[in-house]
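One protein chain omitted, others in place.
Labels run A and B following the written order; every chain starts at residue 1.
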């Protein structure tokens, strides 16, 4: 049964549409928040205030650097040039008001006509960084989408960062507390999160609006179609921050980018621009930022007009030869992270690196 | 024993050589057709008249569209600019007259010095579309070439289209008639056709003169060297026309192009230009249309001067790790197509898509 299509905030989300006040006609909508959103939303007003003042300034961002660049300053600089970019906040209101099946705190899930749209929109971490809790929400949303009548999944993000990967402040906080227990818990959260992508049977389209880092970049080859805005960039500086690869990137990156470039990303933190990622095969097409969401929506809707059986069976054919290998890689990678985090040497190395970075800044 | 090299029509086949009348000195050659060509050639004169008036205008071409393009109009537009392109017809005469081992209707097979040249030149379908009968002819020619003393195979096409893939008018006609029987027969014809490429032991060079669509594009990674004219383009809009991938493209495309671009081709019908296909690895070199056949011939002849053992053993080394995997993929893909065609739902979806396209035009 085709669902009635709700209003799609993303399509009006560009800077060029910021005068569009359809969602904010009378200012009464703030009150509705409490009516529509329950559970995880009690802290929304305060969170929104915070994100209003400093939407993506991130104290931990500075840890994601390699020799030549610094996420902190890069992202900050990018944002300074976008002060009037209110898409972030407005969308957050609008999507939460229009959706009835929204029971998530750090992601937004929208049922569209023929597809499910998951948006990373973290309230509890900066720059859409991933914590075990957020990863669990994504898994839950994937699980729902696999069971409902949607033909495919669109994954994107609210704000100007797609996903900054694992939340290192969270990681350090927890590991400092109880190394043994937390290393297992966090490694298993990553494993299950990645596994959910590997096992998802419907096509996943991912739309990268901005920086995709660490785990946020590693999972892209587990998705089926990857479209990026010209503003997107990609970095997996695992070795630089004293970690081993995750998200199956130790397998998928060499496959797609060739061993040389894959290793340069994994070992040296080489950053790829959207165009570079496209010419090397990580991304299939790059779109202009101002029309990015329209271009994506246009194509996703056309895809969603295809036969559900054909889409699922085609994905099955493409993925069947990779699936078991990917699951094995995922297990190995998470096993390695767990070992690293539970050894005092591995942890010291990680902490001292981050310590250095904090003093540096 | 080296064969005496017959005159090679292709080398004089470019537009720039159209004033070259070596093959048509006295107009007496039309009469020779009946002398040299038997069996499948009785209908040649009438076919040639047809192809003279409308060489590649194709009523089914319109089904091969995706969101943003339409093969019908594209091909037509391309051809309007090539009205004086008589290569097609002349070559057809010349090759049929000069060859003694020509017992094919929809392909032309030429034994050259050190290599076999197969040209798609379909009389019974438009735009070199493939029917089970044509695929059988190609298999027969591959079988002959594998047994003779040629060192390698050159595959190309007569006309301005390389191959438009499966003949959908044929497909619909047959499936409408006897769904159960025909779905098995056609799926098996595809399976055997693709298998013949997988198992062919000598190097296959393929020269893509124009559009390569569907199965015509999917088989390219099963060939060993792929050269394309600047005029070539590539599209496999399987999901768009409600089909699952064939020709091992579900395996080879992700391997070569990366999952993202491969899926964009298989799911969204993304079209690649010759240059894009080259930069992404589907094609190894692009040549200027006017000198395309000369460039190809030059290189093929040089390759044919290599040791036969070295060529075959090198191919064996390159392919040995892929062969069994490819055969398995081929079986799966054809099994899936058979299921799709034998289910009323799958067929309805395919038919209604084509119906829509016909009304649209």
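Here is the rule we go by: contacts are C-beta pairs under 8 Å (C-beta built on N, C-alpha and C of every residue); 3 or more make two chains touch, one makes a residue touch a chain.
From a predicted model like this one, the values you see are computed outputs, not experimental measurements.
**Student:** I'm checking contacts with the chain that's been left out. Which of A:111, A:191 or A:270 qualifies?
**Tutor:** A:270
**Student:** Looking at A:124, A:169, A:199 or A:279, which makes contact with the chain not pictured?
**Tutor:** Touches the omitted chain: A:279.
**Student:** Of B:153, B:166, B:225 or B:297, which one is in contact with the hidden chain?
**Tutor:** If we include the chain that is not displayed, B:225 is the one touching it.
**Student:** What does the interface between subunit A and the hidden chain look like in terms of residue numbers?
**Tutor:** Interface residues of subunit A facing the absent chain: 66-67, 238-240, 242-245, 250-251, 254-255, 257-264, 266-268, 270, 279-280, 325, 329, 332-333, 336, 340, 345-346, 349.
**Student:** Name every residue on subunit B in touch with the hidden partner chain.
**Tutor:** Against the left-out chain, subunit B lists 203, 220-221, 223-226, 252, 255-256, 279-285, 298-299, 302-303, 306-307, 309-311, 313-315, 317-318, 320-322.
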